[in-house]
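After the structure tokens below, expect a handful of questions from me.
Note that one protein chain of the assembly has been removed; the remaining protein chains are unaltered in position.
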Amino acid sequence: MLYREAGDFKTTYREDNQTFPIKSERYLFWGAMLIAFCVVPFFVNSYWEKSVLVPLLVWSLVALGLNILTGYCGQVSLGTGAFMAVGAFACYKLMTAFPGMSIFFVVILSGGVTALVGMLFGLPSLRIKGFYLAVATLAAQFFLIWVFNKFAWFYNYSASGQITAPERTVFGIIVTGPNAAPWATYLFCLTFLFIFAWLARNLTRGRIGRSWMAIRDMDIAAEIIGVEPLRAKLSAFAMSSFFIGVGGALFFSVYLGAAEVTEAFGIDKSFLALFMVIIGGLGSILGSFLGAAFLVLMPVFLKNLFVGSLGWPTDVAAHIQIMLIGGLIIFFLIVEPHGLAQLWRLTKEKLRLWPFPY
Amino acid sequence: MNVHMREDMSLHSMRADDGIAKGEELLKVDNISLSFGGVKAITDISFDIRKGEIRAIIGPNGAGKTSMLNVINGFYYPQEGTITFRGKRRRRVRPHETAREGIARTFQNIALFKGMSTLDNIMTGRITLQKRNMFWHGLWTGPAEREEIEHREAVERIIDFLEIEHIRKTPVGRLPYGLQKRVELGRALAAEPALLLLDEPMAGMNLEEKEDMSRFILDVNQQYGTTIALIEHDMGVVMDLSDRVVVLDYGKKIGDGTPDEVRNNQDVIDAYLGVPHEEA
Amino acid sequence: MSPAILNFIETCLNGLMAGVMYSLVALGFVLIFKASGIFNFAQGVMALFAALTLVGFQTGQVPFSHLINAIFGTDIHHWGGGMPTILAIVLAMGVMVLLAFLLERFVLKYLVNQEPIILFMATIGLAYFLEGLGDLMWGADIKRMDVGLPSGGSFWWEDLTRAWAPADADYYGMYIDTLDVSAAIIAAILVTGLTLFSQYTATGRALRAVADDHQAALSVGISLRRIWVIVWSLAGFVALVAGILWGAKSGVQFSLSLIALKALPVLILGGFTSIPGAIVGGLIIGVGEKLAEAYVGPLVGGAIENWFAYMLALAFLLFRPQGLYGEKIIERI
Partner (left out) sequence: MPSTVQAGANAPETFPQYLLLNAERHASRTAMRHKDNGIWKSWTWAEMADEIRAFSMGLAAIGLKKGDKVAIVGHNRPRLYWAFAAVQALGAVPVPVYADSVAEEMTYVLDHAGVHFAVCQDQEQVDKLLSITDKLKDLHQIVYDETRGLRDYDHTNLHSIDAIEQAGRDLVAEKGDADWKKGIADTRGDDIAVMLYTSGTTGKPKGVMLSFDNLVISARNGNTFDNLTKDDTVLAYLPLAWVGDHVFTYAQAYVAGYSVCCPESPETVDSDRREIAPSYFFAPPRVFENLLTAVLVRMEDAGKTKKRMFDYFMAHARRVGEPILNGETVSFADRFKYWLGELLVYGPLKNRMGFTRMRVGYTAGEAIGPEIFRFYRSLGLNLKQLYGQTEASVYITAQPDGEIRADTVGRPSPDVEIRIEESGEVMYRSPGVFVGYYRNDEATRETKTNDNWVHTGDAGFFDHEGHLKIIDRAKDVGKLNDGSLFAPKYIENKLKFFPNVKEAVAFGDGRDFCAVFLNIDLTSVGSWAERNNVSYASYQELAQHAQVYAMMEEHVRQVNEDLASEEMMAGSQIARFLVLHKELDADDGELTRTQKVRRSFIAERYAPLIDALYDGSTEKYVDTEVTFEDGRKGKISATVQIRDMERLPVTGGHKEAAE
């Protein structure tokens, strides 16, 4: 109904292959970016930043990473929590070891470290598939958490076993630590998300994206036409862990400030990430954002509803919240197994075909 | 004003020439035997495929045709026997390495990537020819995008050749059977193969679709000089299209030669008419 | 025998006991996977939920008391009289069957031919849902499970084993918890019962038929839905027993639901579809874990219990991707 595509024709392959081929969608996207970068920072207060925006951005990054592995390459992983922990601890060690280094590079480097660890735990994927691989990643989850718990070197022998993020600046603006301004942390995370979303878009549109999807759809046929399974799967694990590592570093340094490994990066984080990817939509970048938004905003909304307006005790609210999340996941899997992204695609297709039926 | 693509239809713009003259031996299999845990699929089969010819492999169901095809493209490694491709004796390789050497194939029951559109499926055929690494793809604008456009042009020529412009952007899951077979042929052609293995390309097709597919196979062979190994049941098609025929039965070779020689070979007639077969 | 060997035997025995507990949980997984191809991640939470319900009935707790108090501002917790254990168990079993029925009607019916990953996700959703429901109904505080099973050390066994050691060694006999023994016995009974049930009764055969091929089972007139209700009720029963035994051992609390994660390596070893595989796998993991804790633990800082099982399963997988009893995977193209 809202689409007027008539007259919008492509004269080059670059145009035909661009991210937003339909003109009205290009304007919509760049408008949203303008608002996100230039308008929101002025209105963000610490409540909104701490409980909604920063978690949304960080979790979108993590969900994007997992989507590359599970959505595009078809390798199920339950180790997201541990890989976030690797990112967080790498970031902590780098911050404490090289105070001079800018937080931007610290986060990128910790992503790199996680990528290496990810590849290591991706090796089993060459021989085993499906549930068995999920169990292998579970092994990574429990093993890594145990390692960060057991060897004090990781948390610089601090008594409580916790790691806290010292204050760091980017271009002179404080970004981590207690007195970081809300808009600074927001913009910092937003830039990261923008860069990585753009990177994910580029990786999944060309040869690399297609080899991942080929492995996902039918790995025997993919191998026969020339996709090397080792390189494809390991590159998927590496790139996915790189994203999750950066997400973990930001999760620790900007969002939490201080973290205790078993509590902050437990198995529930892995499940949460997997829910985001499934509900958001496997194999879609937009799906990662929609999934993250859904699972970050929904608890906040429920908390306000139950505790805020109905005044119930927090534990009852928490239980109902878990029940509702479980129930909604089942509901989504029944109604639209391909997630919110598919719902968005269907509505878009219906609007383009309007008034004709889909 | 955008630059015009090279209009010439030559597909072999990217693959290095292998220096074998037309008619010379491209692939030779000697005394191949293959068994799956005791079950003998192929016993002691030898034959060759010359460059530029259409070589048919025929035989009743379960004669070992598809298994032989899987041996040629490295999916199974035979217990005994040797394979020489382009003069090089092949050691134990992974299937994706044979794809790089220039062997492409279609599958008996369609193996398309359901999650992608027709265009993307055919583009995956180009994977062995694309060089840009992860870094350039991350950056995208620049060399990676140029390479992508260059390969898109080659794929568009194939889409034009197979006359499937109207389904370029449809997910393959939604296509009818005949068109899916054509997309799969497109994907195999996109790899610009030296040897193209077709596993029953016309199974389940009506007469008109069969004629189209035969025309495409002949054009591929004549226009691009691609050597084709064809597995097919329809004797009419085999006799028209192929230059030479190998006949397999119960995993053994019972006939080899031109279509006419094979038609009058008594063993072949027996195999097809179901004369009782004394156990090996 | 020298104390070292005796200690080794003791660890093995404890390992076997723990192994039985793991295979008990793994059994629940196998049952559902065999019959519906669903990898039921919620088996652990079902055990927790069953245990909570049982204790709730035993102690006469009012279900959803917290919620009612929150809404109506009332303050009721118990309705006075408790309930004899046997009745509580039967009632808890009734609740589990009801749960199975509701589950089949509102969830499984719609997820019939979805991909395995979607079904797997649905069970994780179910796990969250049941966890929330359990806490909401019976409150989240840790409860004591007492169903009259004997517990505490077995002095008789301690004296017997002390005699095996040479007189002069300062060895005080093996410590075996009677609860573990009774748990092992109950598990053994349950397992044999289930094996007999699935091998020889008509519904058992129907269950195996559905496991092999839904369409084929349907074609011979087996009602898929009836079978699923039966299967999920059986899994509920196994969960109840596991809940009782685990609850008696370590109290009814959230960590009980984590035993599901323990069962995974067992399934890897034993394969997803064979009951004997689940049992043997459970025992291997139980013994392996205890031995590793006893001998390898001290070298690397202890508490390797929770990840060792996975490493073992992973190592095993790399050599036999299809597990102990699965057949070799041949890929046809």
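In order of appearance the chains are A, B and C, and numbering begins at 1 in each one.
Definition applied: a residue touches a chain if its C-beta (ideal position, glycine included) is under 8 Å from a C-beta of that chain, and two chains touch if they have at least 3 such contacts.
Keep in mind it's a predicted model, so treat the numbers as computed, not measured.
Counting contacts over the entire complex, the absent chain touches A, B. The chain that is not drawn here is touched, among residues B:22, B:89, B:146 or B:166, by B:166. The missing chain lies against subunit A, touching residues 1, 3-13, 15-16, 353-357.
In the full complex, subunit B touches the hidden chain at residues 1-2, 4-5, 7, 9, 119, 152-153, 156-157, 159-161, 165-166, 168, 219, 222-223.
Simple rule for what comes next: only the chains that are shown with their structure count from here on.
The pair of chains sharing the greatest count of C-beta contacts is A-C. Look at where the CA atoms of subunit B average out and do the same for subunit C: the two points lie 52 Å apart. Subunit A and subunit C have Cα centroids lying 33 Å from one another.
Multi-chain contact residues of subunit B (touching two or more other chains): 75, 107, 111. Touching of two or more other chains is recorded for residues 333 of subunit C. Across the complex, subunit B is touched by residues 11-14, 17, 199, 202-203, 205-208, 210-211, 213-214, 216-218, 220-229, 235, 239, 283 of subunit A.
Subunit A makes touch with subunit C in their complex at residues 76, 124, 127-128, 130-132, 134-136, 138-139, 142-143, 146, 150-151, 220-221, 224, 267, 271, 274-275, 278, 310, 312-313, 315-316, 319-330, 333-334, 337. Residue ranges on subunit C touching subunit A, taken from their complex, read 39, 66-67, 70-71, 107, 110-111, 114-118, 120-122, 124-133, 135-136, 140, 261, 264-265, 268, 272, 300-304, 306-307, 310-311, 313-314, 317-318, 321, 331, 333.
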